[in-house]
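Remarks on the structure that follows.
A protein chain is absent from this complex, but the other protein chains hold their places.
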Amino acid sequence: MTGNASTLESEPVLSATALQKAYGATPALDGADFEIHAGETVAVMGPSGSGKSTLLHCLAGIVRPDAGVVRYRGQELSAMGDAERSALRREEFGFVFQFGQLVPELTCLENVALPLRLAGARRRDAEQRAARWLERLEVAELGRKRPGEVSGGQGQRVAVARALVAEPRVVFADEPTGALDSLNGERVMQLLSAAARETRAAVVLVTHEARVAAYSDREVVVRDGRTRTNVSADVR
Amino acid sequence: MTIGHTLLGLLESGPRHGYDLKRAFDERFGHDRPLHYGQVYSTMARLLKNGLVEVDGVEPGGGPERKRYAITDAGLTDVEQWLASPEKPEPYLHNTLYTKVVLALLTDRSAQNILDTQRAEHLRLMRELTRRKLDGDFADQLICDHALFHLEADLRWLELTAARLDQLRAEVTA
């Protein structure tokens, strides 16, 4: 892969300016800016409690910022109602979390098919596509198992498959390897970035691990609720 | 260049005698390896030749150690550039980085920026290594991973230092 500058579109697919968000009296975001282009992977780094996850939640329209603007493909995400944002999350976004994200009652295959079904796909079609994604993430044999019966690394691959199955424009990954060992973490990141590259999905990757962040094209550091963007400097 | 930049940085807060410079350097960065007078003298001579410092005055009694040095505009620019540019990620980097951070704290520059810049540089290299790893054969992967883990350790140190800047500032400026 060579420099990203040539592949970037002029308009970011998702951007945020001056985000503020407080939970009760505790400020979680205090003037955060962000932008990401299609096909780009941006790592959001920072110490724990710095507001990384809150930034991700605001960007994904899961929570609404108290102030500031989130734009997704020209629309003001932060101004949309809950139903609209939900529809967007369902149809345009994919999610991977650290743990506890697979529905324990559903089989792995059904879990992967879930986003498609939520978006209205027929069960058979959804499960066929889901099976293809499981295969791609090297866990095709897990289809009939329940999440409780698979290992952490396998479960996380299933989760990645689920995040990508609907071919979202933006994938939000919140510490996707946080609960995994190095080897499994590496593999999950390799699979995630390869798949994202192929589908030209933008990936917002929240992590505190440098080796995971190294899979990104650039990083954004969040500290005390504020972002510091360092376009990787070739200034020498 | 590191000693030269450090001494330049120390001059930023005002003209000093060579002897003062040595003492200030030893206090903050010397720890187990204090500077020799000779090192100070030769470094200052080189800086003087390059126009980065000038002689501000000479104490009566003569001798090079009695000269008072002041930083020039060119010298200021040089310190500025030195602080702003990341170090090439390599082992035992922390000596230089530590010096830079302390100097930044002493001269009221943003130490945070230094750390962030360095972190970006580290990550840039890590990204490169990651790419090389993904494209390379198994041996490449192992070699890259070795480097990656070391860089990651540095990065963790950067993180930790960033989180402790307030404490360091209090200590340095005390």
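Per-chain residue numbering starts at 1, and chain names A and B are given in the order in which the chains are listed.
The criterion applied here is as follows: a residue touches a chain if its C-beta (ideal position, glycine included) is under 8 Å from a C-beta of that chain, and two chains touch if they have at least 3 such contacts.
The rule we apply is simple: contacts and distances are computed from a predicted model.
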Among "Serine-protein kinase RsbW", "Transketolase", "Amino acid/amide ABC transporter membrane protein 1, HAAT family" or "FtsX-like permease family protein", the UniProt name of the subunit that does not appear here: "FtsX-like permease family protein"
Displayed chains contacting the withheld chain: A
Residue touching the undisplayed chain, where the options are A:12, A:115, A:153 or A:176: A:115
Of A:106, A:131 or A:194, the one touching the omitted chain in the full complex: A:106
Touching the absent chain when the full complex is considered, from A:93, A:133 or A:215: A:93
Residue of A:15, A:41, A:54 or A:154 touching the missing chain in the full complex: A:54
Interface with the unshown chain - residue positions in chain A: 23, 53-54, 57, 60, 62-63, 82-83, 85-91, 93, 95, 97-98, 100-101, 103-106, 110, 114-115, 117-118, 123, 146
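In this section, only the chains that are shown with their structure count from here on.
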Euclidean distance of C-alpha centroids - chain A vs chain B, Å: 38
Chain B residues within the chain A interface of the complex: 84-86, 112, 116-117, 119-124, 126-127, 129-131, 134, 148-149, 151-152, 155-156, 159, 162-163
Complex interface listing, chain A residues touching chain B: 1, 43, 47, 190, 209-211, 213-217, 219, 221, 223, 228, 230, 232-236
